[in-house]
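Working notes, structure below.
A single protein chain has been omitted from the complex, and every remaining protein chain is retained in its original position.
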Amino acid sequence: MLFGDRERIVFAGDSVTDMDRARPCGEGLFENVGHSYVRVVENLLTVFYPERLIRVTNMGWSGNTSRDLLARFQNDVVALSPDWVSICIGINDVWRQFDTPAMPEYGVQPDEYERNVRAMLDALQGKVKGVFLLTPYYMEPLQADPMRRRMDTYGAVCRRLSEEYNTYFVDLQATFDRFFRYRHSASVAWDRVHPNQVGATLIARAFLEQADFNWNRIPPLPEQ
Amino acid sequence: MLFGDRERIVFAGDSVTDMDRARPCGEGLFENVGHSYVRVVENLLTVFYPERLIRVTNMGWSGNTSRDLLARFQNDVVALSPDWVSICIGINDVWRQFDTPAMPEYGVQPDEYERNVRAMLDALQGKVKGVFLLTPYYMEPLQADPMRRRMDTYGAVCRRLSEEYNTYFVDLQATFDRFFRYRHSASVAWDRVHPNQVGATLIARAFLEQADFNWNRIPPLPEQ
Amino acid sequence: MLFGDRERIVFAGDSVTDMDRARPCGEGLFENVGHSYVRVVENLLTVFYPERLIRVTNMGWSGNTSRDLLARFQNDVVALSPDWVSICIGINDVWRQFDTPAMPEYGVQPDEYERNVRAMLDALQGKVKGVFLLTPYYMEPLQADPMRRRMDTYGAVCRRLSEEYNTYFVDLQATFDRFFRYRHSASVAWDRVHPNQVGATLIARAFLEQADFNWNRIPPLPEQ
Amino acid sequence: MLFGDRERIVFAGDSVTDMDRARPCGEGLFENVGHSYVRVVENLLTVFYPERLIRVTNMGWSGNTSRDLLARFQNDVVALSPDWVSICIGINDVWRQFDTPAMPEYGVQPDEYERNVRAMLDALQGKVKGVFLLTPYYMEPLQADPMRRRMDTYGAVCRRLSEEYNTYFVDLQATFDRFFRYRHSASVAWDRVHPNQVGATLIARAFLEQADFNWNRIPPLPEQ
Amino acid sequence: MLFGDRERIVFAGDSVTDMDRARPCGEGLFENVGHSYVRVVENLLTVFYPERLIRVTNMGWSGNTSRDLLARFQNDVVALSPDWVSICIGINDVWRQFDTPAMPEYGVQPDEYERNVRAMLDALQGKVKGVFLLTPYYMEPLQADPMRRRMDTYGAVCRRLSEEYNTYFVDLQATFDRFFRYRHSASVAWDRVHPNQVGATLIARAFLEQADFNWNRIPPLPEQ
Amino acid sequence: MLFGDRERIVFAGDSVTDMDRARPCGEGLFENVGHSYVRVVENLLTVFYPERLIRVTNMGWSGNTSRDLLARFQNDVVALSPDWVSICIGINDVWRQFDTPAMPEYGVQPDEYERNVRAMLDALQGKVKGVFLLTPYYMEPLQADPMRRRMDTYGAVCRRLSEEYNTYFVDLQATFDRFFRYRHSASVAWDRVHPNQVGATLIARAFLEQADFNWNRIPPLPEQ
Amino acid sequence: MLFGDRERIVFAGDSVTDMDRARPCGEGLFENVGHSYVRVVENLLTVFYPERLIRVTNMGWSGNTSRDLLARFQNDVVALSPDWVSICIGINDVWRQFDTPAMPEYGVQPDEYERNVRAMLDALQGKVKGVFLLTPYYMEPLQADPMRRRMDTYGAVCRRLSEEYNTYFVDLQATFDRFFRYRHSASVAWDRVHPNQVGATLIARAFLEQADFNWNRIPPLPEQ
Partner (left out) sequence: MLFGDRERIVFAGDSVTDMDRARPCGEGLFENVGHSYVRVVENLLTVFYPERLIRVTNMGWSGNTSRDLLARFQNDVVALSPDWVSICIGINDVWRQFDTPAMPEYGVQPDEYERNVRAMLDALQGKVKGVFLLTPYYMEPLQADPMRRRMDTYGAVCRRLSEEYNTYFVDLQATFDRFFRYRHSASVAWDRVHPNQVGATLIARAFLEQADFNWNRIPPLPEQ
């Protein structure tokens, strides 16, 4: 499994990541880490790899577009000296184009989106052991939906940049598409964006699989 | 226009109708009528037909299926002696089949749905000047979506019963489908069910058109 | 209809306009636009002209006199680069003269009122496609009432400036006077100032009529 | 002055009387007596007649019409064994006819109003030392206003019954009319019904004058 | 009566004066003036002298000693350009000596108290039409009580300064002492300091008597 | 020390005893025992006599007079099968005679007080190991105060009954009188009734001294 | 894996199970299932076995001892017709013996505990497909601790009954003991009882392993 003892993962993102995490830093006691997939990741790492101390820090911010995240990326991500960084951004870049179409600057167009994510990846170059790029998604499996089609454009940017920058790539859109062959999206999120805890567990599992998580291991016993 | 001076319309339904209406009776001062399409209907009737006193009563109840509405129909609708009744029910009958599929009795199947609505229409026979039947809807224009397809089954029941019972018929699914050719459903409701005020105005307009509402009239001046 | 695709209307005013709009900018998602006539205007534009994206921004502020509005006009109105501006101010200029008569500087006298509104109109010269001037009003149809008489003085200033500056003119006092031939003012506002949703709809209709709103149009279908 | 040592006055009425008095019985410690004119009456009696223990009990109930008050009159007034009773009722009987005209049973017509008040007076016959009848009022001095005209009808019922039953008569409408020659009604109540503390003091003074209150007395010193 | 049309009275003091008055300035609409004796004064002036517009401003601050009041006197009193000033300060100067005796600097000793009040009077010299000095008090009529005895020392300072500066003098301690010959102090204030509304009315009456208030006048009618 | 292992003490009283104790039974976890002297008693018993499990139950009720306490004495005290009972009642019997003198039935006269306390003592006869009678008190050391004088009458009833029934007697009035030779009552209670934690500790100490509490013991160590 | 399509599991227990589940029935939308290990179980079942609809119902109740759970077992568990039942009870039976030792009936002794659990198992005989018995636990790995020793007695009862009734047995004490070889109990629960989400995940994993949960399966795709 990728994450070693005393390593730190910082999760950057929007409300899907945030979910009431503490300010200024989403980690530590109580509900500080929030109740998104980040918490599920932390719980599973701790339960299955108890002998490794892995520091999980949630730096999501509700409502962020890639423009907003870039503006705080140096302060909220790079300055924390993470070993690993996970980025899940872009949903609001697209959503605002559809829910408030009269306010054009509320959303972010694909070319700016690419510049923003690229700038984040550049800022991490040579500073971390690895980056996870999670695609933005829309829990609408029908590609005839114009917002889903638009979201795929942003997901494709992620895939392209992931290859270019050699990051770990987590295709959340594909994860949800597969799940919606069994259940309707309404069972995960009425608004097709904010996952309930089932959805958070789905994301966490997809993330951990990219990290070579082993569900069947027996952790070595510490010396007495 | 159908509604005459000193006539009463009672609106029955679920959360789409309810929207914080007062208990036990959603009418009168302050926010008593709630903030759904019922309020928009009342406002437009009052502004365009000020010389007619039309009593608007909101008896929606959040979360109701047709089974729940039938159980309170005598007490909450018939006993109010309305001149006109509007029924908009069925969304929860379908939604629960998709968001909580493991709890089968939470939803209502089409045959029971038909029996429930039929029982409401029977209860009104000979007691009112007219009934409006509004189709349940899902703000998903793509019929490939399984919940949309399922909802259409219930809308078809409404259409059939409307013809059989000779009620006014308001095809809300068609109303939304037409609107979504201009705007994405996310601009009306993130969850594709609960309309914002734009959506409430869309429903109100569709309702009033069935009532022969005249947007261009000049109301006769009262005698001094 | 005056307002074209991708044009912006900014509404300036007092509590009649404000009604819990978001800060700093009253537009966009959720209840951001507040629940005054501005929201009704936005809803009707969207429902009847769905193919035009018209940006509606509410910049009302509860308790404002014309003096207060002028002080923030550059920042809150001009700097937003509107295509259209609607101004409805003056009620508090008059009201304070009657409800707190011992505090003379709380109200604004007619000559200052004229200077204030004139300064706003000057600030918009050459920068917008059109201005709407809405008269301040008192929901008291009897001109023997001293506050109503006083309000008429301010309304007359609006009419005069409207002609001088060639703005659209919405005579809200006349709108309410006409309505009160059918209903008593108590049905719109107990305090004769803050309209309920019926009153908001009345104002919105009066506004839209000045904008050549067409209630009977069939919007052209977008190309598929 | 009418009220003697160890005598009890019970005030019956609507929200003008109620103003957050305690339930079930509006008297005693803290804010129990509410903050209407009843409290001002109690304060002035205590300060100017400190040697008399006069028990003041507020039994107003917000929103009451004469129909509502009659329904609880035996329990809330007669059963308290008052020495004196003050009744101020009727505003809601009239108001509902103007603010919710489509709900005819919300208001109370003059003939029923007279029957209701008469029934209260009959219930007190032979049981108390005196009754005060306070007219309902509307803080609108212009009799051209239809709600004011209507209110005068109810005030006239009070005057007639007061003579017939030989009660003390407090003409609150006249009290306010006189005050509004100096100040506008907006300085007492924006909604022309619920008085602020200036208005409460006006009512209390009018009440006390009917009770032969002496503002210039020097209370006899108690024996040491 | 001392206070003329369009004159302003500013009341300075501690919690006895403050009682939830608005910040920064305790005057005008709603509950802005607080609910202390200042409100009773304003009500009685308005009801008995309706033809005079007298501006009443409450600048009390809970917990203030004379040291605290002096520190804000220029800003909160003098800068408001009052015609009349009322000062009621000193209770906390004494109280802290008895309820937190281990914190010596919490209270204010008599010599400093005199300097503080003197500085306030000096600051008003030549700037106002008159000053009212109200004694601090303790609602304990027994002079054997050490806190009462101590309070009398401060009252004596007021009396002496009042004579020296020729201010109006309101002996609140004497007012309460007289009242407690009829009623126990527990009926006015459980803590012997913060008066209920009976106590507020007592203070207001004592204040107004020093201002030659006439309870029996008939205000001249305004010209029509 | 009187209280043995596995014995139960039930404290009956008014707000001085109650102080937010849990309902229906003031004992056990969290803040269940309230924050009056009862908690201080429990803490000191536990800390100085840790080897004895002594059950402390707070059954005080704010606002109770002896009449109120008697009405619930069987249910709230006797039915709990206490080994020891402490009764502290009477303050409200007296207080109401002074703070709401116009409501005569709010207080309780001495003869009824004696009957009430006697009935409580009779109800405990033969059922408990001992009873503590705590005098009602007023934190006013000057006997010239009429409420203090009145309270002494009730204290004398307690003393007399204590002798007659052979109960433990805790003279709280004397306890406070002694303390007020060092500090003013304002340091314990602004309202001269509800003690702060210093006062609660004073009461607890007076109570424990009557129970032969030994402050200097070394508890025997349990067997390992 | 044990749980099949359209089967229902009901979880009975105390606060460890409850954690804010909805009343009367902890299942379905929103946070109804609470946020204990029951939610983690539901999430993992849904994510790893999406093709099976498994109904998860949380019927825990904070503070319950085995005595409390037995009293509601018929109504809250048996009457729901579960296919599977999980019981985790006993922590409060023990805890009360240590945190409120003076209230002997607050806890439950081992013999009664055994009778209570036995009665639950008897009530399920022949009605369900299987029962899970989870041991009560104390997150204290040192058996020298008297509360831990006591808890082991109750765990032994569970083990014995589990064998006798042939239930699935989940040894939560052993689960935690093993985990505390890696981390201190403070990282799971400050109070050594209420697990945080890491602890909830530990319990869920231990539960699922007894149910033959397969972490590595690929769910069969549904037919299109």
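When the chains are written out, they are named A, B, C, D, E, F and G in that same order, and each has its own residue count from 1.
Note that a contact is a pair of C-beta atoms (placed from the backbone, for glycine too) under 8 Å apart; a residue touches a chain by one contact, two chains touch by 3 or more.
Only a predicted model underlies this, so the values are computations on that prediction, with no experimental measurement involved.
Peer 1: Decide which residue listed in F:S62, F:Q109, F:T153 or F:T201 touches the omitted chain of the complex.
Peer 2: Only one of F:S62, F:Q109, F:T153 or F:T201 touches the chain omitted from view, namely F:T201.
Peer 1: Among G:F98, G:F169 or G:W215, single out the residue that touches the unshown chain.
Peer 2: Checking the options G:F98, G:F169 or G:W215, the one contacting the hidden chain is G:F98.
Peer 1: Just the residue numbers, please: which parts of chain F touch the chain that's not shown?
Peer 2: Touching the missing chain: residues 39-40, 42-44, 46-47, 50-51, 179, 181-183, 197-198, 200-202, 205, 215-216, 219, 221-222.
Peer 1: Please give every residue of chain E in contact with the chain that is not shown.
Peer 2: Residue positions of chain E that touch the missing chain: 99-104, 106.
Peer 1: For chain A, enumerate the residues touching the unshown chain of the complex.
Peer 2: 6, 27-29, 53-56
Definition applied: only the chains that are shown with their structure count from here on.
Peer 1: Determine the centre-to-centre distance between chain C and chain F, using the mean Cα coordinates as centres, and give it in whole Å.
Peer 2: Distance between chain centres: 66 Å.
Peer 1: Identify all positions of chain A at which a residue touches two or more other chains, and write them in rising order.
Peer 2: 99-101, 183
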